[in-house]
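For this depiction, one protein chain was excluded, whereas all remaining protein chains were kept in their positions.
Per-chain numbering from 1; labels A and B assigned in written order.
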Amino acid sequence: MSTQLKPAELDPLRRAADWQRWEYAFWLLPLAAYFIFPKSLSLLSQIAITALFALSLDLILGYAGIVSLGQAAFFGLGAYAAGLMAAHGMGDPTLGLLVAALIAGCGGFISSFLVLRGTDLTRLMVTLGVAMMLYEAANKLTELTGGVDGLQGIEVKPLLGYFNFDLYGKTAYWYSVVVLFALFFLARRIVHSPFGLSLQGIRQNVGRMPAIGAPVHGRLVAVYTLSAAYAGVAGALLTQTTQFVSLDVLAFSRSAELLLMLVLGGAGCLYGALIGTAVFMTAHHFLSNMNPQYWQFWLGALLVLIVLFARDGVIGLLVRLRGWLRKSA
Amino acid sequence: MTIIFDGLASGMLLFLISVGLSVTLGLMNFVNLAHGSFAMLGGYVCALMLSRYGLPFLLAVPLAALVAALAGVLLERLLYRRLYAASPLDQVLFSIGLNFMAISAAHYFFGAQQQPMVLPEFLRGQLHFSGLDVGIYRLFLITVGLTLALCLQWLLAKTRFGAQLRAAVDNPRAARGLGINVERIFTLAFALGSALAGMGGALGIEILGLDPGFPVKYIVYFLIVVAVGGSGNIKGSLIAALLLGLCDVAGKYYLPQIGAFVIYVVMVVMLIARPQGLFNRKLLS
Partner (left out) sequence: MKPALQTRRLLRKFGGYIATNEVSLSVEQGARHALIGPNGAGKTTLINLLTGFLEPDAGAVILNGNDVTQLAQHQRVKRGLVRTFQINKLFADMSALESVTLAVCERLGWGWNWWRPVGDHQAAVDEAAELLSSLGLREVLNQPTRSLAYGKQRLIEIALALAARPTVLLLDEPAAGVPASESRELFETIAQLPRSVTILLIEHDMDLVFRFADRISVLVNGALLAEDKPELIAVDKRVREVYLGVSLDG
């Protein structure tokens, strides 16, 4: 009855967290991009920053199954935190990141008690509501936030006391990419850990988790707080690299577009967030000369088509392609 | 006071537009954030009929409702139907996509500005009741709203269609077994909801305004009405809409500096207090 299990039978799980070759190749791309597209560094920085933002949404949506239409709330909290610090003489970038993460994380922690109740529909509306509340509050507190015109007097000190934020965006680029990679690395460890697996368990069958002894609410509060901190760091990066922050960091369109980017790339595997962001923002950049209504129309159509026909996004299509290739090989 | 009438009129408009959303949510369990686009469609049709073709107001409004109904039937048959079993997130994404398409189309054809509205003579002005000034148009809206609410109640409670609808809501499988064409009922209900939304959008140009941002601007209001009134509950929606209209107008009058902030606070508080809606019952209370 008890024949020893061969190690090979356990390998799929044992090796699940190993770095694949294509992942190494993937992370060479930002390196290469620096040399191949030296004139587009500011766009590339923005892609990296938004990719980090998308990562924050993937953690809660793709892994834990928490639907949110209000991730911009935490992005905005981080952006304003960094902005206010820089406007009041505390412009050190890394300090700004830490404070932003802290403040956004607190925001996430507090709002988790509102958000993690009721059904998916309730959650969608509550996250939307919280984000809009923050937007309206920021709108009214113009002395603090600068309102629609944006916060004035932001002075970002040199990175690590040495690297100035230059006009070509070189410092900004490396700054964004390094922070992105560091937080991606952390996120990758988390999703492959028992904690990460329990989040997936919550998403796949929330009723079963308490039955195997897992404290569901506590886990969700934890990941929601973490995700808020991630979003806050992304917001802070935006402020610091553009030396500007205004109300639109809290706008609904930011949350909606983020959702679109994540779905486009494919939720639930981290790389989908990165790919979706890159594809979306590159397309937007090249098509931005186009009539904005034209862009919005086709964006909407794309969203409808994705939901109807390609629900798992680019990653889903790639997975299907790989499966099809394997079968015909 | 005028505020009360303004609030009630506002609430009536919200009711007209939201009741369709309430039905689709309660009936098909479909989270249709694009519902406001049907209202917007009705609004633009009405505005077009009035300005370009010189149609009388009382003709333009039903026409707007009709066009919205047709759009509803078309979209339901072609698109919505495929997503009845999808997750709420998928439905939200889909409806956001539809919204984008509708908003950009409106922008393209009509421009970004507010649609001007000229009310017909007999609806302008005010009536004077013992010291109170009551806007005639607002009175008109309240009357229309109440009438429609009563008609809807009657439709659901006393007609065969209503009975079939309620059966389809309670148990689609059993309803099919009884020979009820559930798919057709869904389409009709969707059309009805869209028609009412279109009518609300047309009637609301004067009070709520009309520009391409309409669906996004007001979606929160519609969601509050449905969440508070309970999806599928006509009476609940009416009461919730009236309350919301009153609070909104009163809030804008007495506390203008707080603005839209309050509306979102109200929504979040409502949802936290009762995640299922305050009057959550099936399609008839």
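Definition applied: contacts are C-beta pairs under 8 Å (C-beta built on N, C-alpha and C of every residue); 3 or more make two chains touch, one makes a residue touch a chain.
What you see is a predicted model, and the numbers here were worked out from it, not measured in a lab.
Of the chains on view, those touched by the hidden chain across the whole complex are A. Screening A:127, A:198, A:277 or A:296 for touch with the missing chain picks out A:198. Across the entire complex, the residue among A:17, A:141, A:160 or A:182 in touch with the chain not shown is A:17. Residue A:190 is the one among A:116, A:137, A:190 or A:221 that touches the chain missing from this view.
Looking at subunit A, the residues touching the absent chain are 1-2, 5, 9-10, 12-17, 189-190, 192-198, 200-201, 204-205, 207-216, 219.
The rule we apply is simple: only the chains that are shown with their structure count from here on.
Per the touch definition, subunit A reaches subunit B in the complex via residues 61, 67, 69, 114, 117-122, 124-126, 128-130, 132-133, 136-137, 139-140, 252, 256, 259-260, 263, 293-297, 299-304, 306-308, 311. Per the touch definition, subunit B reaches subunit A in the complex via residues 31, 79, 82-83, 86-90, 92-94, 96-105, 107-108, 216, 220, 223, 227, 257-261, 264-265, 267-268, 271-272, 275-276.
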